[in-house]
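Below: the structure, in structure tokens.
Of the protein chains in this complex, all but one are displayed in their positions.
All chains are identified by letter, namely A, B and C, in their written order; residue positions are counted from 1 within each chain.
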Amino acid sequence: MVKLAEWRGKEIFRQYGMPLPRGRVVRSAAEAASAVAAGSVPLPCVVKAQVLAGGRGKGGAVRFASTPAEAEAATGAILGLEFKGERVREVLLEEKLPIARELYLSVALDRSLRLPIVMASARGGVEIESVDDAQILRVPVHPFVGLTGYERRRIATTLGLVGPAVRSLDTVLTALWQIFEREDAELVEINPLAVVGDGLTALDAKVIIEDDASFRHPQYAEVRDDRTPLEEIAREKEIAFVQLDGNIGVIANGAGLTMATLDVLQQFGGRPGVFLDLGGTDDPKKVTEAFLLMAKARPAAVFLNIFGGVTRCDTVALGLVEAMKQVPPAERFPLVARIRGNNEDEGIAILRSAGVTSLHELKESVQAAVAAAGGRP
Amino acid sequence: MVKLAEWRGKEIFRQYGMPLPRGRVVRSAAEAASAVAAGSVPLPCVVKAQVLAGGRGKGGAVRFASTPAEAEAATGAILGLEFKGERVREVLLEEKLPIARELYLSVALDRSLRLPIVMASARGGVEIESVDDAQILRVPVHPFVGLTGYERRRIATTLGLVGPAVRSLDTVLTALWQIFEREDAELVEINPLAVVGDGLTALDAKVIIEDDASFRHPQYAEVRDDRTPLEEIAREKEIAFVQLDGNIGVIANGAGLTMATLDVLQQFGGRPGVFLDLGGTDDPKKVTEAFLLMAKARPAAVFLNIFGGVTRCDTVALGLVEAMKQVPPAERFPLVARIRGNNEDEGIAILRSAGVTSLHELKESVQAAVAAAGGRP
Amino acid sequence: MSVLVGPDSRIVVQGITGHQGTVHTRQMLLFGSRVVAGTTPGKGGQSVEGVPVFDSVQEAVDRTQANTSVIFVPAPFAKDALLEAVDAGVTLAVVVTEHIPFHDMLTMYHYARSRGARIIGPNCPGIAAPGKSKAGIIPNVVFRPGRIGVISRSGTLTYEIVNGIKEHGLGQSTCIGLGGDPVIGTTFVDALPLFEADPDTDLVVLVGEIGGTAEEDAAEVLRSHFTKPVVAYVAGRSAPPGKRMGHAGAIIARGKGTAASKLEALRAAGAEVADFPYEIPDLVARTLKERGRR
Partner (left out) sequence: MSVLVGPDSRIVVQGITGHQGTVHTRQMLLFGSRVVAGTTPGKGGQSVEGVPVFDSVQEAVDRTQANTSVIFVPAPFAKDALLEAVDAGVTLAVVVTEHIPFHDMLTMYHYARSRGARIIGPNCPGIAAPGKSKAGIIPNVVFRPGRIGVISRSGTLTYEIVNGIKEHGLGQSTCIGLGGDPVIGTTFVDALPLFEADPDTDLVVLVGEIGGTAEEDAAEVLRSHFTKPVVAYVAGRSAPPGKRMGHAGAIIARGKGTAASKLEALRAAGAEVADFPYEIPDLVARTLKERGRR
């Protein structure tokens, strides 16, 4: 899930011929001033913080400028701000257009239909979640035939477009669909899509690229995302690693088992701090690597819950014992383990030799982990 | 059916990244000399007449040159020649490459499967019709998924390619398939596809574009084809008009009926000179237009065979009578008519008023047409 | 019973407000077809020959339970019209439009098939079962209810042949004009089993033409899976190779698709072969008599 900032999304939009306001992304107030002076950003203009979080308008992260001095000042005021936890490093300056109406348009996956779905609404400019379902048109698109003419007509009708605006919509829809397919997007959203004169212009761009397709799109590998630094390292090592609000690290194998373990932990008063899914592995080195990554998150305690299937319990135990040797004494933490399944006895013996007890039942082992982290039970 | 000359086909090949010999198309011997001198055609080179007919090699329409003077002389010798009825107006000069093997590759439609089919053979450089079926691999390609990796592997094996040549084949196949799909081709054929070093090069290019897709490809409208001048005019007027070897013009409505009429005509000793399918029309003007076009072909006699269904007999009769007025006396010809079906009586009456008798049976009317043209029966 | 169309066919005409759409809606109604709806984008709310017009096929299907479509829209938009019909749940689409690029038709055919819908055509006169229903443009006057099935790649030639059968005192069960394009939604191979299964058909007249191997493929079916007598005719024995004879599909290419090859295959598969179209009615009558039907 590579979430692209607005300006990156618009770079892609431009490649696919999407109609856009004229503008430029800048990284300093001086750059903003010279962009306006050079005419690459016509005045009056909009000055927008390039952060991934929504609600920029209400949050003061979008400003307006009518003179070069105002553009410079607004850019300077926004750059470096922290907005919902994100530092503003780029600012997008764009011409301010005379907007007649604001529409909504997106394409995403409908998992139940197993088809992409275009969503269109005449109620643009607000979060789509706040729009009544009856005011949203949902058009499934079959990947073998693409967005057909009759579906385009339905969308035009829903958006209340006639005449030349329908041709403009056609351009927008073609770009939207091509970006979704060719860039392996999970979401392409234009909100608002503005009616300006008798044409359309994409005022915002939200593009999310699918991680798993990165082998086809190396250009997105460099993109800064909203992962934490540890999550970023984990991603490179191909470990499923999610940082949460609590203080107990959970290592399990398999996403479902890891989630279930977190659920039980929370039920008994524990606060999960890290979700680490080892996946199916039979390489002790990968276990060591994962465990050391967990140590970097500085958990109050770690709970290991393994059900050996493809993964063998002794492999995990070996990797874990090796990792425990490598963690510096100052960073050590209590460890509670429960390993079951394939080669269970061997695994338990290896752990025991390293001073770790493996408990049998999920419930009792979770309670022990919560106690080890200093929680009540 | 727009058959493209080799050099036009190669222009398309180049757009799609197909590996090609370096070369240039010229329209005069002087141009050939300067192309060689400028280095855009490396020596030694091949000098090829740009005609649509096959068998150029054996027919003396392909020559070789090792010096600029030879290239100029060969071009001069070929230009203006008549090759199987076609005047040579362009000559393609290309570097002569060290060919290890000659392969065959094409994609066309398989009507029975209702799928495109890639044909590949290690026996390239000869007409594919002369190659034993067992030596040709036929790979159906589903348009919804394109040419898959496993199909590409089968083709590589058939062509006896390994190592880097397989990657080169991949480039060739991707280009082949994309041209077929995106240019609305009926046939894309590379024969020979040469193994040169450890890569592949398309030495020839045969591309046929589908007429009916011309609304998507206006660029092909200008291309000279192997139609006769009258066929070209007919095409612009959207009349199905084919010139044949004989002297009797046949006008009928519907392709099947027209063909059947020709068959009967031939059976009774007539020689069809023009196939003119009026199609389904209810516009007398279109009938007049078609009839005047027929007159231009200077037939010895014309046989009109109409079965009125969508087309009304009186409409055809009106158009025909109008046309007869417009044909100059010197160009007039005997007309035999048979009109049946929808508004038959009205049609017959109109023809009669213009001095044309409509016969009832196909057989007797065909015999009358043959007699009118001066044939025996 | 009849083949593919019948009293339950509820027809929507796509492109009903065009000249052809309007003319043939009237003819279908006169034939007795249940034309329940028409569509033309932007003209919803009008009516043509008393038939309500909708903006979309989905609307037409929702409001009138149409299950069969007849498509008259121009070639550049025909693919879209067919996809719309299929997505709206139509199970039989007759595509009258000619000059549809075959690349479009490949998409249309495979998409329809994946959704369980059948296409007749394109570039075809459609289908008619006298006394029951007609979806297409075959002239009403040539028909008379009877027990002869007709499957043909031609248009007008079919009318002439069907008319000949009528004038000979016989009648038709169902007549399908498959269309003259290289890629068609329903071929002889697809249609023959329907007539084999139809208790109201005693004999099938198969009208082929040069180009492709549809008749040779049909001969395979006749040989292995067909018990009723067949009278066959193939147009184009006088056609030269390499020339497209009116139909996009009627071309002898690279030595394939000659009338001789087709006739030989059909004859070898047991079909009675007519050399000329005017021989067909007699041959049908004679074959029925010899094979002990009627």
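Things to note:
Going forward, contacts are C-beta pairs under 8 Å (C-beta built on N, C-alpha and C of every residue); 3 or more make two chains touch, one makes a residue touch a chain.
Owing to the predicted nature of the structure, the values given are computational and were not obtained by experimental measurement.
Touch, as defined at the top, links the missing chain to these shown chains in the whole complex: A, B, C.
Across A:62, A:81, A:260 or A:349, the residue that sits in touch with the chain not pictured is A:260.
Only one of A:22, A:237, A:332 or A:363 touches the chain withheld from this view, namely A:363.
Touching the missing chain, out of A:30, A:69, A:100 or A:115, is residue A:115.
Even with one chain removed from view, chain A keeps its contact list with that chain: residues 1, 109, 111-112, 114-116, 129, 142-144, 181, 184, 186, 210-213, 215-216, 240, 242, 244-245, 252-260, 262-267, 272, 275, 277, 279-280, 307-311, 340-342, 361-363. Looking at chain B, the residues touching the absent chain are 142, 144-145, 148-150, 153-154. Listed here are the chain C residues that touch the chain not shown: 110, 113-114.
Assume only the chains that are shown with their structure count from here on.
When chain pairs are compared by their number of contacting C-beta pairs, B-C comes first. When chain centres are set by their Cα atoms, the one at the greatest distance from chain B is A.
Annotation: 54 Å between the Cα-based centres of chain A and chain C.
Residue positions of chain B touching 2 or more other chains: 144. With touch defined as above, residues shared between interfaces to two or more other chains in chain C number as follows: 107, 110.
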